[in-house]
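FYI, not all chains are in this one, though none of them got moved.
Lettered A, B, C and D in written order, each chain numbered from 1.
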């Protein structure tokens, strides 16, 4: 059976209905455990209690990027293979991704106040996140603005495509423009070198939680969108008949 | 109770705002889903 | 193709929308900024390059909805789409016409505004060069945004929201070129990046814009 | 020579089929008048044939670059004069000179007037004159006589007749009588899509639910 079978809304609704409870349960469990565990970790000798923010900040930041990636893939699938579910999934992911970006930005800002002595610094990391947030806003606004759903899917797909390229370019441009204060990616560095396991394990759990949460939200929202489309199609047909 | 020291407001506000945002998106998602499901069911029952 | 370019230029001049106005907007933005930030010369001269680039970008933005919206409203776009010229070519021509009526005048007049903002002397050649290289990308990206929003009534603000994030790399490299030129440090890197972005945009974006137009016409 | 032939065509608007299983063909010298009540899908059909929107099902065969479409809007630039407007379209389509078209639609006195100073009917006449300078054999016309007085309708009928005589063809959606008795009639009412059955013959999203 090909994976494209799930591009059929009925099959998708059925299959997602089966896995959804598990994902929701996992998401709730991991998020709660990760965040509570993170909240209970001991203070860092340098950053004090503020390390606890990392358990929100990093997973949110990662999911913010991953959500955009997922939207890009889904848009491509729609543009090439014209499966409605993937277009709707891209639409469903955008608000979740935007919220994740917002959380990363806000927790970062709050963290920056004690660490760097400023709420906001035009550091490349932060700046490129701000730009990413703008892309999310534009994408959502375009979906909202276009009435015809298929046209909206096409146009937002194109925007996502071009936008991804330019978001990527912005990332490098911003790096070039200002060398920042933000720490590099520590997770890619050998474990223990920068982050002790006291923080690492709860961070992993929290990241898994955010991932599952994102998945659950996107699935539910996609189901919502499918039902809305179905109802709108039925009503339109009824009106016209 | 755990000791947050001088960073109490920082940490608590970070957690607070993030949780509010997460709960908001979750609630919005669930509500919209319930509404869409109900509307479709109503339509189906109507015929 | 030539006819289309010629008509667009003619319309820009006749309808009172063309050369003069975006230039005037540029001028006004550049004069408003000193009112806002205070007229301290030293400070102005430090931010001048950036303000000039941001001003150029905004005045480019304001005339974007002219690219396709009018042609859509009066039905010309439908007719052009059935005409024997590829939609990609049409998009490119229209972006070119937009650049000729908006970008080019800005480039030519930017030194004058540099004087108003106390831009230091060493920066002038770099300002003109970076604007020359960068503004075509602004017009082309703008045409893409205009193609996305053409079906929407009065998509002006939405258009800005879509297009401005796309302008970020161009703006950064453009302003950076001027700033480096001013400080006398190495200038080639940002300039090369700027040129690269412009060429890539000119080569690829017409296809995306034409696809968006096709969707909006149906 | 067949200029267009349509087989089992279905067209959709707003995600719903409006016309189904339409078959017809048109060859040089023929005109076909499209009739149907408001909202029956005339505009949608013409736009689909012109290639502005995709068909949902069926087949449209016509030689490339043979269609000139004239919709509800005339495609005039208010700031340009009558002759500038017409020359523009002539050079875009690579069609013939504009003189005969101006004469045919009685626009010679208005050549130097900017289009925005024309009255509704004068604008329409200019829009119709554009058809002649496209040099295309197949005209798809959507309510061409809107706002025209009876003299102008007669002018238009004469122009159409000349086009047919020169081997062209035309498909004209209209609610009024064109004074063109030789034209065939195509009433869209029998082809109206049957939307009461729920799950078959979709137009877009519904196919996934079939």
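Convention: a contact is a pair of C-beta atoms (placed from the backbone, for glycine too) under 8 Å apart; a residue touches a chain by one contact, two chains touch by 3 or more.
Just so it is clear, the structure is predicted and the values come from calculations on it, not from any experiment.
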item: Copies of each displayed chain within the entire complex, written as a formula; value: A x1, B x1, C x2, D x2
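As a working rule, only the chains that are shown with their structure count from here on.
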item: Pair joined by the larger number of C-beta contacts - A-D, A-B; value: A-B
item: Chain centre separation in whole Å, for chain D relative to chain A (CA means); value: 48
item: Rounded Å distance between chain A and chain B, as computed from the means of their C-alpha atoms; value: 15
item: Separation of chain A from chain C, taking each centre as the mean of its C-alpha atoms, in whole Å; value: 32
item: Per-residue overlap in chain C, given as positions that touch at least 2 other chains; value: 218
item: Chain A residues counted as touching two or more neighbouring chains; value: 230, 234
item: Contacting residues of chain C [partner chain D, same complex]; value: 2-4, 7, 10-11, 14-15, 73-76, 78-85, 217-218
item: In the complex with chain C, residue positions of chain A that touch it; value: 131, 134-135, 137-138, 141-142, 145-146, 151, 154-155, 158-159, 161-163, 166-167, 169-170, 172-174, 176-177
item: Touching residues on chain A, where the partner in the complex is chain B; value: 31, 35, 39-40, 43, 48-50, 52-53, 56-57, 60, 95-96, 99, 102-103, 106-107, 110-111, 113-114, 213, 217, 220-221, 223-225, 227-228, 230-231, 234-235
